[in-house]
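Handing you this structure, nothing more for now.
Missing here is one protein chain; the remaining ones are kept as they sit in the complex.
Labels run A, B and C following the written order; every chain starts at residue 1.
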Amino acid sequence: MIDINPQRILTRYNVKVEKEMTPEEVAEKLFPVEVNIREVAKAVFEGDEDEVVESIQNAINNGLDPLSLINNALMVGMEIVSTLYDDGVLYLPDVIISAQAMIEGIEYCKERSGQEHEYKGKIVSYVVEGDIHDIGKKIVTVLLRAKGYEVVDLGKDVCVEEVIAAVKREKPIMLTGTSLMTTTMVGFQDVNSRLLESDINVPVVCGGGAVTQDFVSQYELGLYCEEASDVPKIADAIINGLNIGQLMKEFHKH
Amino acid sequence: MIDINPQRILTRYNVKVEKEMTPEEVAEKLFPVEVNIREVAKAVFEGDEDEVVESIQNAINNGLDPLSLINNALMVGMEIVSTLYDDGVLYLPDVIISAQAMIEGIEYCKERSGQEHEYKGKIVSYVVEGDIHDIGKKIVTVLLRAKGYEVVDLGKDVCVEEVIAAVKREKPIMLTGTSLMTTTMVGFQDVNSRLLESDINVPVVCGGGAVTQDFVSQYELGLYCEEASDVPKIADAIINGLNIGQLMKEFHKH
Amino acid sequence: MSLKRYNKMAYDDFEDMVFGHSIYPIKTGFDLEIGAGYTSAEVNYAPRPAAGESKEKLITEYQKITTDVLQRMVQVGFPSVVLETEHVQQMTVNPSWGAEIAHEQKTIMEEFYDEYGIKCALRHTPADIRGGKEALDLRGDSYCLLLESFEEVASNGADMLSIESLGGKSVFDSSIIRNDLSGVLFSIGILGTLDVEFIWEDISKIAKKHDVVAAGDTDCAQANTAMFIAGGLLDRKLAHTLAVVARAVSAPRSLAAYEAGAVGPGKDCGYENTIIKAIAGVPISQEGKGSTCAHSDVMGNLAMQCCDLWSNESVEYRGEFGGTSVQCWGETLSYDCSMMNTAIEAGYAKVFRDVFMVSDRYRDPQAFILAFDNAYRIGESIVKDGNDIYLRAKNAAIEACNIVDEGSRGQLELSRFEKASLAKAIKSLHSLTDEKDVFIEENLNKLSTMESFRPENYGY
Partner (left out) sequence: MSLKRYNKMAYDDFEDMVFGHSIYPIKTGFDLEIGAGYTSAEVNYAPRPAAGESKEKLITEYQKITTDVLQRMVQVGFPSVVLETEHVQQMTVNPSWGAEIAHEQKTIMEEFYDEYGIKCALRHTPADIRGGKEALDLRGDSYCLLLESFEEVASNGADMLSIESLGGKSVFDSSIIRNDLSGVLFSIGILGTLDVEFIWEDISKIAKKHDVVAAGDTDCAQANTAMFIAGGLLDRKLAHTLAVVARAVSAPRSLAAYEAGAVGPGKDCGYENTIIKAIAGVPISQEGKGSTCAHSDVMGNLAMQCCDLWSNESVEYRGEFGGTSVQCWGETLSYDCSMMNTAIEAGYAKVFRDVFMVSDRYRDPQAFILAFDNAYRIGESIVKDGNDIYLRAKNAAIEACNIVDEGSRGQLELSRFEKASLAKAIKSLHSLTDEKDVFIEENLNKLSTMESFRPENYGY
């Protein structure tokens, strides 16, 4: 069996460009100083649901207000994870695992505080009619929740009627839909038309295997999203007041 | 240097399906019986201009009317060549060489008879604006002349104005245009519109590298032609009275 | 179900494995042999969306596709070719559509065979229509319809039957995005295996009845999903060292088809097929650098190492400068096969096999474990506990991790992150029980809260 030195024929670029510090080392520098909050943030980073709950309980025991922990500790920890992902240090499953743990933490805080937590905003997510591939939607939904948004997940193979009804009912800041196949992509067109007809100018973020910037550019309300991890950024931009025109400029993929 | 038996890895299908008889053998069975006419037809088959002229002179010397030789001897010889090409026995250059010789023969007959020869019909041919590739047009023009048509060749890179002017002036039974590139194909659209506007319902036969049946199907007057050797067949069909609808049916490539 | 499980390897030595040869070659279609001494292209295509609007348009589309492919084959002198028709939904949901299309395609192929003697065969791959809006429905009405589709194509011209079955998919999707290896092992190794053997018993019967070939299944829905999420070297949606686990476990899962009566050729997107060939000796179709039209991969040459058919996975039927897309890719694939066949004739098959493999052996861990020597090792770990569908899958997962681990101490350069993720994977896998029933019960309990999971899909 032949063997050769692979460096003569290929380059493992990921090894070549890997950053010097491990994720743990980078995170260590970013954790908050205050010891109770630090523990919560670390637990989110570890993605350990039990540790998250434990550290929250400890912080509460030490006098910190449960509801405040959501923004000051849980979201801070999540923000560190997102930053590490954006900087090329973490992988997406780590983000999802952390997000999951953080969401558990939010639930616990709400229980302990007895009050309602105000979400950043509400988003409706779905997979277009005729399509039952939903990994993309699953990922987007988790990432949005991790960023503090309330997500109404309509599921798979959702017909236009149901989408419009949900939008009217939930009044979201944004709609996000995924489509894997070119044959089902046209559903976005119908949604776009129906929303405009009903005078509902909510941005429709479209992503998934078949979708392209060119396709989405056809629709007044359409925003193209290539990466699941960009969807929360679009949501944040909407919260910050950008209108559809400005959003299109900001997030247009050339 | 390695060598192997090629029959283990490839199949020269042309050798496999080659017909038994040579072109000469097949032609021999098809030549007309009358000896003077036979010689003319044979000379056309050989594609030898000098022999064509010589055999025509001999026939005239032997009392045959020069003008009649065009249809009875020259065209008959050409028809045999075309048949052999359609049947897979000859190659296209053979057809062009014979056509050239036959056209020489027609000129000679016209000279010797002092009369005008009536063409089967008139056709205008051109290469679309922006395109200077004209092998296709050259081939089509020769084949049409070989079939007894008068061809007004407008040349290459011909703008729409010039095409329409020529059609109005020459009143052809058919227009044939070629386009090699997708970027120049749109010229056919303009020609089609302008002809319809001027109420001139002449079929526009379109061919060339970029052209497809689907593209041509968009135009009321458009007929798609994949093979140069099919253009004369379309012309014959028009002479036989088929209208555009019938032509489209007859020559539609699926 | 009492299937005969594989308990030993079909090949004594991985050195005996090579492209164009298999232990149990197949003859089918018009004089076409697979794994009997030469390779052939397997041309795979998708109709344009507009063509899907009606049965008539679809039939015309497939007629054009079939004619185009065969025309190009004879124009360039290729002696053989296989066509694979992966159904679009309508063709399976309306079994008569699939039947008519198979018939039309086969008719054209027969004309070319009669006129030119070109050896050819037709594989039909119905769509797995058992996925519902809420959950998979694997054993209900859609299953009956699916079997009807198989009957229809089998009795109307299809020579080989395949499918990319969905068993375990919803559980897998949730697991893979969370690095949950126990969930991956359960969804592919248990649920996937149970569904594969369930349907392939029926598909094999249909094949036998109509004297056609029950070819095989691939874990496209799971292992290839992992591969696609893992992406290229710089993507960070899934560590490649974890995608390796999904791939390793997909082998015993796809193997179950052969235990239930399938005979090969394994379907093109089954990258696990080399492992299966080592175990079962069946011929296999593969894809790599000839399927970039459909997706990228990190083993474009290595995939050729032991292939018997060489495929382009799928390409939408459309015009290119060089002809229609099926002609372009059909020709490229056929030249690859001509190269392999020439190597065979010249006595250099194994040299070529090795060079294909070494080109990508160290490109990525996913390629490394599928190098035929490593694939063979994984196969051994499977047949070691062949009768236990859990243990054999767990063995495969652990063996694959060990292989990567050893490799990383040799010429397989892993990033720090990959090493860390591999260490976590090994730890996680070793922490699992050895008891099949314990493992299954644990996982069923975990899933009792997952709305889209229905145990009855798998006989529970």
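Note that in this section a contact is a pair of C-beta atoms (placed from the backbone, for glycine too) under 8 Å apart; a residue touches a chain by one contact, two chains touch by 3 or more.
This one's a predicted model, so the numbers in the text were calculated from it and none came from an experiment.
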Chains on display which the left-out chain touches in the complete complex: A, B, C
Given C:Met109, C:Leu233 or C:Ala371, the one touching the chain that is not displayed: C:Leu233
Full-complex contact with the absent chain, from B:Ala27, B:Val53, B:Met102 or B:Ile139: B:Ile139
Identified contact with the non-displayed chain, of A:Ser68, A:Thr212 or A:Gln246: A:Thr212
Of B:Ser113, B:Thr182 or B:Gln213, the residue in touch with the unshown chain: B:Thr182
In subunit C, positions touching the absent partner: 46, 72, 74-77, 231-235, 288-296, 298, 300-301, 314-316, 320-323, 327-329, 331-332, 335-336, 338-339, 341-343, 346, 348, 351-352, 354-356, 358-360, 363-364
In subunit B, positions touching the absent partner: 1-6, 9-10, 12-15, 17-18, 22-23, 85, 88, 90-94, 96-97, 100, 132, 134-135, 138-139, 155-157, 182-183
Hidden partner interface residues of subunit A, rising order: 2, 4-5, 8-13, 16-17, 212, 254
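Heads up, the rule we're going with is that only the chains that are shown with their structure count from here on.
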Centre distance in Å when subunit A and subunit C are each reduced to the mean of their C-alpha atoms: 33
In subunit A, residues with contacts to at least two other chains: none
